[in-house]
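With one protein chain withheld, the remaining protein chains of the complex are depicted in position.
As written, the chain order gives the labels A, B and C, with residue 1 at the start of each chain.
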C-alpha cells in the first residue's frame, strides 16, 4: 500500500507516504465512523438487536493497519476493529451483513454476534468473545510464518482491560523468546466496560509491561493517525526483519457506551464524556489533512458522497439478505471430507 | 523471631539480628539439607518412590522466611520449599512422613505426592501440582488480611519457569492495584526441568517484570542468606505498612536433578554442574558464620549432632507409621457437617 | 410473601446475606458501580462499599483463585463470572484447586465460596453468551452445582450455597432473570442443597429438568395433559449432589423417564441421570430412558432462525413426552 507514487506534500513526506495514501486513510476512518453511526441508527430503529462500536478507535486502527501487507500479513482483531477490518480489505457490506447476521455474512454466516468479524480471504482471524485469546493465535501465526519462512507479520489488537488476561503474559513471553514477527497493539480507551483503568492496572501505561519481555513498548496518541502509522510501520519492519515483537499502546477514547446494552452515564460523568469528545480522531485527522492541503473541499465532498453511497448500499444489501437456513446449522462442526 | 536479645556481633548487627538468630538460621539450612539428603538415600534404598528436592534453594528459603511472623503471616510454598516449611514451623518428622505418605502425614494424610507440603496449624497453604496456582491463593489471603484488618502478610514462592504462567500476571496485577500485603518470591535456578532460562524467558531477570505492575522488583543472590533476609524483611515491612507487593527474585542453583525421575546429565554439562556447586548456600553460609565467629566449632558440633538426631528420629517415626486406612479415603471430599 | 423477578430474588438475597455476615464479599467484573451487566449486584456497592464489593480486572482465573485464598483466610467470597461462557479461563483454579483443597489437605483447609454465573441461550447471545456449562463441573468431586429455576428456590438455594463450607457453582439462566416471577417469602428460609422438587405430580411419564428447562417441562406437561397424558416433572435444582431418591422414586412410579437439558446432548449432565435411571430403576422401566437436549454444535448460533433451531422448546419436550407415553 505504500508503494504508490504521485503527489507527495510535506505532511505525507514527513511520514514517507503520498498524499493519496493520506486521503485513503482518511476515507477509512470516515467510512468506519459512518458505518458505525449507521449501526446505532439501525439499532434504535429496531432493525438490529445489538451494536458494539469502534467510535474513537478508528484513527489508531487505520494508522496501525496501514503498513501491513494485505493478503500476506495477518490480523487477529477484536470486537471494536471495524476500521481495522476495512483497512485490511473487508467491505462496508461485510460489516453490515455481520450486524444482520445473514446467511451471506462472510464473518460467520450469521452464527456469531455482531462485532465478531473474520475473513479467511483477508487473513483476518475470526473474532471470538472470550477476550485476549486471539493474542495466542497471532503468536502461533507468527511462529508458523517464521518456521515456514513466509515473511509474514502477525498483528493482534485488544483493549487495555483484556491485556490483563493470563494469555497475554504467556504469549508475549513466547513471542519474545523466539523473536517472532509479531506486533501487539493495545487500544487503551481507559475503560473495561465500567471499570476505569486505575482499577484494571496499577500502572498508567500498559506499555510498561513490554520491558518484562525484553521487547519495545511504544506509547502513541491514538487520535493522531500518522503517529500511529509511524509507530506501526517501525514495529512491523522490526518484526519482519527478525528482531521480534513490539508492544504498541494507542491511547484512544471510547466515544460510545461499551455496547448498545450499556448505560455509560452510570459510571462516567457528563464532563468526562464531553472532554473525551476532544480526542475524536475523525475531526482531528480531517483538520490536519485540510491544513496540509491534502484534503481539499473537492476531495472531501467526493469522499462524503462515496461513503454515504457505500453505507446506504451496505444497509440495503444487508437488509435484503436472507437468514441462514437452519438446515445448514449442523454444518462445519468438522471438516466435510468429501471422499477423503 | 527477630525480638530475641543476646549477643550481637557485627555481622548480626549489620542486618539487625542477633547471633542466635544467625545460628538458628544456619540450623534450618543445614537441617533442610540433611533431610533432603536422607530422602535421596531412602529413595535409592527403595524405601520411598519419589524425591523432589530443595538442595541449593535452602539458603534463600530460610533467609526469606525468617522475617515472617509464625502463626500470623501466611506462606503458599511450592514443592522445593522444605527449608521454607521448616523455618515456618513444620518439623523434620512432618517432612519425612510426607515422603512416606503415612496416615499421620500432616500435609495430606498420605494423599499427595511427596513435596506437596501444607499445614493449617502453621498457615502454610497446601501445595498442589499445577504450578503457579498458589500465587492467586496468596493474593486472596492478602486480600482477606486487608479487608479483615488482620495485619497479616502473605508470601508465595515458585520457580522462574512457573512464573511465566498466566496466573502470575493476573495475580500480580490485582495485588498491585489494591496494594495488598503480598510478597512474590521467585527462586530462579535457571531451569524448568530441562528447559534453560533462555528458552523460558526473553529477559535475564524475572524481576524486570515488576515494573509492569508498578511494584519493586528486587534481585538477590540466593546463596547469600543474609542478603535474602534483608530483601525479604524490607518487602514484608512494605507489605505490612500498606505500600503493596514486592517481587523478590533469588538467584539460586538446583544442585540435584529436577526430581528422582530426572536425569539431568542429558541436558546439563559436567562443567556446568561442577560450577554450580560453588553456589551451594550451605558451605557459603557456614564459612560466613565461622569467619564472623558466630558459628564456633562447639556450636557446629552440637548442631550437627542435633540435626543427625532429628533426621534419624524423623526417619524412624516415618518408617514406623502406618498407611492410611482405605476406609478413610472417601472422607473430606466435602465438609463433614455433624449436625449443621 | 412478595412477588419477585428471578434477578430481584438473587440481588436481594446477596444484600441480605451481606448484611447478616460481614465475612461475605462480592467480586467480579463490573459488579460495583455498574451493578453487574445484568444488575444482579446493583446497589451492593453503594451499600457495602469498595472493600466488600470489588470491581476486578478482566481476569477470571484471578477472580476464582483470589477467592480461594480469601476463603482460606476467613472470608466467604461470592464471585461473579460475567457470563458462564467466560468461566473457562478459571477452569484450572476451580477444578484443580477449589475442588481439591479440602481433600488434598486431609481436611486442613476448606474453601467456602460461591461462583455465580448467568448461563443459557434463547437471548440472542450467540456462541459465547449462551452456553450451558454445568456438565463440566457436575463431574467434579469437591464441587457442588446448583441451578435454581424459581425466585423462591433461587433465594433459598443461594442462602444455602453462601452458608455452605465448600465451593458451590451457582448458575442462573439469564433468560429467566426478568421473565420469571414468583412469590418469595420474606423469612430467612433456606433450601438444602441436594434436594430435588416434584413440581408437577403425575403418573405416566417422569420428566426431569432444571433451570429454564424446568419451566419448559411444566409447559409441556400442561400441554399434553389435555391429551390425557399425566406427567410428573422433577426439577433437580441441585445437580451435584443429585437427589437420586426423588428421581428414582418418580421413575419407579411412572416407569418412563424423559430427561431434558439445554446443553448439547452428548456427555451433557442428563447423560448421568439417564445412566443412573438405567442402572437403578431398570426393573421398573416401561420404555427407554430418553433425552431431549441441544444439538451437537459448538454453541448456540446468533441468527434467530438458527437459535430457534438450537433451543429445546416446550413443543419439542411435548413431542418427546408423547412418543414416550405411546411406547
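We take it that contacts are C-beta pairs under 8 Å (C-beta built on N, C-alpha and C of every residue); 3 or more make two chains touch, one makes a residue touch a chain.
Only a predicted model underlies this, so the values are computations on that prediction, with no experimental measurement involved.
Which displayed chains does the hidden chain touch?
Listed by label, the shown chains it touches are A, B, C.
Touch as defined at the start, partner being the missing chain; which of B:11, B:113 or B:273 qualifies?
Of these options, the touching residue for the absent chain is B:113.
Determine which one of C:135, C:196, C:311 or C:325 touches the chain that has been left out.
C:135
Of C:43, C:288 or C:314, which residue touches the hidden chain?
Selected residue, touching the omitted chain: C:288.
Who touches the missing chain here, C:260, C:274, C:312 or C:325?
C:274
Please give every residue of subunit C in contact with the chain that is not shown.
Output for subunit C: 85, 88-89, 91-92, 95-96, 99-100, 103-104, 127-128, 135-136, 138-142, 240, 242, 264, 266-272, 274-275, 277-280, 282-283, 285, 287-291, 296-299.
In terms of residues, what is the contact footprint of the unshown chain on subunit B?
Subunit B touches the missing chain through residues 49-50, 101-102, 108, 110-113, 116, 128-132, 161-162, 164-167, 192-195, 199-201, 261-262, 266-267, 323-326, 329-330, 333.
Can you name the residues of subunit A that touch the chain not displayed here?
74, 76, 105-109, 111-112, 116, 118-120, 125-126, 128-130, 133, 135-148, 150, 152, 154, 166-167, 170-171, 173-174, 177, 331-337
We adopt the following convention: only the chains that are shown with their structure count from here on.
Which integer distance in Å separates the CA centroid of subunit A from that of subunit B?
From the centre of subunit A to the centre of subunit B is 46 Å.
Between subunit B and subunit C, what's the gap in Å when you average each chain's C-alpha atoms?
About 41 Å separates the centre of subunit B from that of subunit C.
Going through subunit A residue by residue, note those that touch at least 2 other chains and give them in order.
Within subunit A, the residues that touch at least two other chains are 164-167, 199-201.
Residues of subunit C touching 2+ other chains?
Correct list: 56-57, 59, 61, 89.
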